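Every protein chain but one is kept in place in this view of the complex.
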Amino acid sequence: MSQGVYVETGSSLHRLNPLTKFVLVIPTTLILTLVVDIAVPALFSLFFLLALLTLGRVPASRLGRALLPFLPVGIGLLWTTAAFYQTRMAETPTVALELGPFQLTWPGIVYAVSIVLRVLAIYASSLLFLLTTHPTDFVLALVQQCRLPVRLGYGVMAAYRFVPLLSAELAQIRAAHRVRGVPEGGGLLAAPRRLLGYAIPLLASGIRRAQQVAVAMDARALGAQPRRTFYRRLRFSRSDLAFLLAYASFTVIVLTLLVWMGLPARLDVFSGPTMRR
Amino acid sequence: MRRLLQPWTTTEILVVATMGIAIGLIWVPWTWFYQATAAVLGPWAAHFVGGFWLIGGVITPYIVRKPGSALLGEMIAALAEMPLTPWGAIVLLAGLIEGGACELFFLATGYRRFSLPWLMGAAAFGGLAFSLLYLYPIQGWGRLAIEIQILYTVMRMAGAAILAGGGAKLIADALVPTGVLDAFPIARERRPEI
Partner (left out) sequence: MLSPSLASAGPRSSCEPAIRVEGLTVKYPGRKRPALVRVSFSVQPGELVLVLGPSGCGKSTLALCLNGVIPHAIAATMEGRVRVVGLDTRQVPLSRLSEKVGVVFQDPEAQFCLLTVEEEVAFGLENLGVPPDEMPGRIAAALELIGLAELRERRIDRLSGGQKQRLALACVLAMGPEILVLDEPTAHLDPQAAAELFATLARLKAAGRHTIVVIEHRLDDLMPLVDRVLLFGPEGRLLAEGAPRELFAAYRQELDRFGIWIPQVTELAFRLAEAGVEIDRLPLTVEEAAETLAPRLGRARRHWPHMVDPPERQPAVEVRRLSYRYPSGPQALREVSLLIPEGSFFALVGPNGAGKSTLALHLVGVLEPPPEAVWLLGRPLRAYGRQELPRVASYVFQNPEHQFLTSTVHDEVAFGLRAQGIADREVETRVRAALEEFGLAALALAHPFTLSQGEKRRLSVATALVLRPRLLILDEPTFGQDRRTTALIMTRLRELVRSGGTVVAITHDLRLVAEEASAASVLVAGRVAFAGPVAELLGSAPLLRQAGLVPPPLVRLGRRLAEWADGLPPLSTVEHYLVALGAER
């Protein structure tokens, strides 16, 4: 729970600097946001998922489990985008499917598929980061490489330790409330009240503990000295460079292919001209 | 101005971080509630539900009242949520936009106004920013029918105002009597010396 989808395999992907893996999400998101296409996001997804299976030695089952939650998201997005698609002027609104009040047109379906693949590829790019990076290492890298203020970085790390504690405590609180005869479940009005009944003791104990940790950290001179050293240094190594180069070459190849296949028509910034229904 | 530039203490950072992480964890099941709403009632209702994602940018400033707390609270919540949702690292961008917008809103008030309408206003402003800067480019709203675009954006803002703005007030006000916030402005303004 505390590490979410993180899988410890100690692979070469794990040993990369967290920022190397994180930074890839940004150009990937940018490129994919500008391109409306099916092949490009599909290729990007493939790149990241294959890297995880091979370089990251992440078992296929764990990768599958990490991808599973995307399924309902993808289906929901597919349906709503296709259903509310506004056909553009240059397109012929061939109706592919009629479902009650909704008309699904071919251009709409193609567009919806490309949007779903876009979100999938963005998700896959972050899976590369999430499956192989412990959150604490990420914050440590932000402190060491991005000059995130020391107090803030270590404060976030300390608070992150509360995640398993909070979920254990939530289980205790639920059991305790049941013993006192507070019914589980309940209607639309009872449920939020009951949830608030869980949230307040949980937050109160978290906040109290947070203040104790803060005192303990102050007592160990956190941020009391401007000059701070690091026991474990996260560095950029040659493998970081190699991985970034591999990513860059992949991107260049994909984009070249795209231009070659006639890119300009597919650029999409915000909206194109639409035809009113 | 000096009031706005006081340095953060470790205690303030830890409390904001803990609030952020707790909120991030609440967002994980909320994701499924959001999906379920979309499936049952349709995306317009889901966007109302999605307004709750602004709460991190409202509740922490309401408690701590220090510049940066909106951005920080929302970003840390996004960081905590990141490994557990089907959105991936992109939620950090979402957090940046939502938290940043709330931050600008509170800064514009000089970090002085924290009654319910202002909290709701901050959340709604964050919802607007999120629609324009995130949902349009990422989910390609530009090609949806214009009525739908307006409906979605308005639902986002309304959901933010009610669920995030109102929710932040409800939760924080319920926390004050427990005494754990005694060191913070939210408790000091309403409790006499004890």
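Just so it is clear, A and B label the chains in written order, and each chain counts residues from 1 on its own.
To be clear about the criterion, a contact is a pair of C-beta atoms (placed from the backbone, for glycine too) under 8 Å apart; a residue touches a chain by one contact, two chains touch by 3 or more.
These numbers come from a predicted model, not from an experiment.
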Omitted chain's touching partners, listed by label: A, B
Residue, one of A:173, A:244 or A:258, that touches the chain absent here: A:173
Hidden partner interface residues of subunit A, rising order: 2, 134, 136, 154-155, 157-158, 161, 164-165, 169, 172-173, 175-183, 197, 201, 204-205, 209, 212-213, 215-225, 227-233
Those residues of subunit B which, in the complete complex, touch the missing chain: 9-11, 177-180, 182-183, 187-188, 191, 193-194
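To be clear about the criterion, only the chains that are shown with their structure count from here on.
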In the complex, subunit A residues that touch subunit B: 3-6, 22, 25, 29, 33, 36, 69-70, 72-73, 76-77, 80-81, 84-86, 88, 111, 115, 118-119, 122-127, 129-130, 135, 151-152, 155-156, 158-160, 162-163, 166-167, 196, 199-200, 202-204, 206-211, 213-215, 217-218, 222-223, 268-272, 274, 277
Subunit A-touching residues of subunit B, taken from the complex the two chains share: 8-11, 13-15, 17-22, 25-26, 31, 35, 38-39, 42-43, 72, 76, 79-80, 82-90, 93, 136-146, 148, 170-171, 174-175, 178, 180-181, 183
